[in-house]
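Report on one structure; see the data block that follows.
In this view, the complex is presented without one of its protein chains, the others remaining in place.
When the chains are written out, they are named A and B in that same order, and each has its own residue count from 1.
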Amino acid sequence: MLRLPRLRYLRPATAGEAAASLSKLGSRAMFVAGGTDLFPNLKRRQFEPDTLVQVPPLKGVRRVDGHFEIGATVTLAEAAADPGLRAALPGFAEAAGLVSSPPLRNAGTVGGNLCVDTRCNYYNMTYEWRKSIGFCLKKDGDICLVAPSSPRCWAVSSSDTAPAAMVLGASVVLVGPDGERELPVAELYRDDGIEYLAKQPHEVVTAIRLPAPEGLLTAYVKLRRRGSIDFPLAGAAVALTLDGPIVTGCRIALAAVASHPLEVPEAGAFLAGKRLTDETISAAAELAAKPARPLDNADLTHFWRKKMVRVIVERAIRQAATPSTT
Amino acid sequence: MTQVRLQVNGAVREAEAWPGESLLYFLRERLGLFGSKNACEQGECGSCSVFFDGELVCSCLVLAAAAEGAQIVTVEGLEDDPVAARVREAMVAAGGVQCGFCTPGFVVAMTGLLRGNRHPSDLETREALSGNLCRCTGYVRIFEAVRRAGDALE
Partner (left out) sequence: MPEGLRTRGGVGESIPRPDGPDKVSGRFSFGSDLTAPGMLFGKTLRSPHPHALIRSIDVEKATGMPGVKAVLTAADLPGERLYSLHKPPDQPVLAAAGDEVRYAGEPVAIVAAEHPEQARAALEAIAVEYEVLAPLLDPVDAIQRGSVLRELTIRSGDPDAVADVVVDGYYEVGQQDQAPLGPEAGLAIPTPHGGIDLWVATQALHVDLEQVEACLGMRPGAVRLHLGGVGGAFGAREDLSIQVHACLLALKARRPVKMWYGREESFTGHVHRHPAWMWYSTGADRDGRLVFVKATILLDGGAYASSSGAVVANAACFGAGPYRVPNAHVWSGAARTNTVPNGAMRGFGAVQSCFAYEGQMDLLAARLGLDPIELRLKNAIRPGDRLITGQALTGAAPMAKLIDLCQGLPEPPAPSDSLALPGGAGNVASAAEVVRGTGFAVGFKNIAYSEGSDDYATARVRLQRGPDGAAVVQVKTAASEVGQGLVTVCLQVARTELGVEAVEIERADTTVGDAGSSSASRQTWMTGGAVRDAARLVAAEVLKRAGPPAQALAGGHVLDEEGAALAPIELFLDEPIEREFEHHHRPTSGLDPAGQGDAHVSFMFVAHRATVDVDAEAGLARVAQVATAQDVGRAINPLQVHGQIEGGIAQGVGLATMEEIKLKDGLIRNASFTDYIIPTSLDMPEVAAVLVEEPEPEAPYGAKGVGEPPLISSPAAIVAAMRAATGRRLNRVPVSPEELAGLSECRPGWLVRPGQSPAEAVRPAPPL
């Protein structure tokens, strides 16, 4: 049986109070929003805080000045179903709607998915299992079991919404004990499986701002084995603007091929100014796949996952360009 | 131990619990509501499905303490629910029940689906129930039960 450890649970009224609590308690405390990722991890003793600080309700999907502002505790189900988001930014709405399964999307939040812990199948295992194989760098150990000679942790970023937000040039609003700041999503992550977030631990994500300029075309393709539940084996987010057949702007980011959501600017830059053809799409996808470094720490082989990056990027570009076919 | 006080199935229920117990553990071991099942305890199977303020969630992934102030409805609390009543009848009549371990979770999820949509398409049904695993039936007769319950609700 999987049990939660003994935990103190705090419910501050505001984000500022939540940040102050965490600031005071330090590493003994963690934020919890929907809990759909954190609780399984706590049950497996991936984290051992003695206190959980609830992120207070931060609801609402609002359209202001050409962008959407989504409260951090808007659930993934609410974001996926929001008519305005679906119409203007289908890539992001799809990504939210592809996280896990319906009951988890009803509890899981947009803010939580952006901050979702990195995953590794040497790490996301029970305490007993990890003990039996020897603990890893990310928790309780001192070597990486995927790449034993590596000084760093290679756990995989498994957020579907992060790359979809990144290609929009989105930012998050962070509240700390000393106030509020805005940070581009592209700067929210670090290339490290353990310290994967660049925000301060006591800063709470309160909102996400998604630019939604007229004419922006978006898509998100998620590779997984089943029709539901599974974490991404790889994901491709695309945001595209076209002038007739010519690409005027393109951003591409990948899920689950590195310790952070991986934007591939070379691929987007390659397409800019070009006509979308089978050849240009294919060449852009090749470029996008190059920096993807899946390792042998998720379902199926890294060889296949690497090969599939090109395939899903191609398809995501096509879907963004021809939304009617999706 | 701390005292946890919840609104469960329309009544205030109070019991001592360890800080950090999940809602599922609290419902089962503290309140004796064993209708919510424990097949994976990490949100992968839906056997512990309950309504949290009307939303379908996995109670294994909710902290009991976090449910304070919310309206929790378990399968036991759906006894007089008209939609759930049709769902239960249809599940039995259509053969959607075998071992029955996933069944209470499915009854909750199917009730949630049919509250919002009396006649979901086959794919809408499959999508809505895709967080609930069944190992016995191959789902076919559960889909049939959704159709029958929807018809009976007309």
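FYI, contacts are C-beta pairs under 8 Å (C-beta built on N, C-alpha and C of every residue); 3 or more make two chains touch, one makes a residue touch a chain.
The structure presented is a predicted model; accordingly, all values stated were derived computationally and were not measured.
Residue-wise, the contact with the chain that is not shown comes from A:230, picked out of A:192, A:230 or A:286.
Across the entire complex, the residue among A:187, A:243, A:279 or A:299 in touch with the chain not shown is A:299.
Not every partner is drawn; the one left out touches chain B at residues 18, 28-29, 32-42, 44-45, 47, 74-76, 79, 87-88, 91-93, 95, 97-104, 107, 123, 125-127, 129-143. By the touch criterion stated above, the residues of chain A touching the omitted chain are 1-3, 5-6, 40, 94, 97-98, 101, 121, 124-126, 128-129, 131-133, 219-231, 299-301, 303-304, 307-308, 311-312, 315-316, 318-319, 325-326.
FYI, only the chains that are shown with their structure count from here on.
One simple way to say how far apart two chains are is to compare their mean CA positions; for chain A and chain B this gives 28 Å.
If you check the complex, the residues on chain B that touch chain A are 18-22, 25, 38, 41-44, 46, 49, 52, 55-58, 60-63, 65-66, 109, 126-132.
By the touch rule above, chain A contacts chain B in their complex via residues 1-9, 11, 32, 34-36, 39-40, 43, 52, 54, 75, 77, 100-104, 106-107, 227-229.
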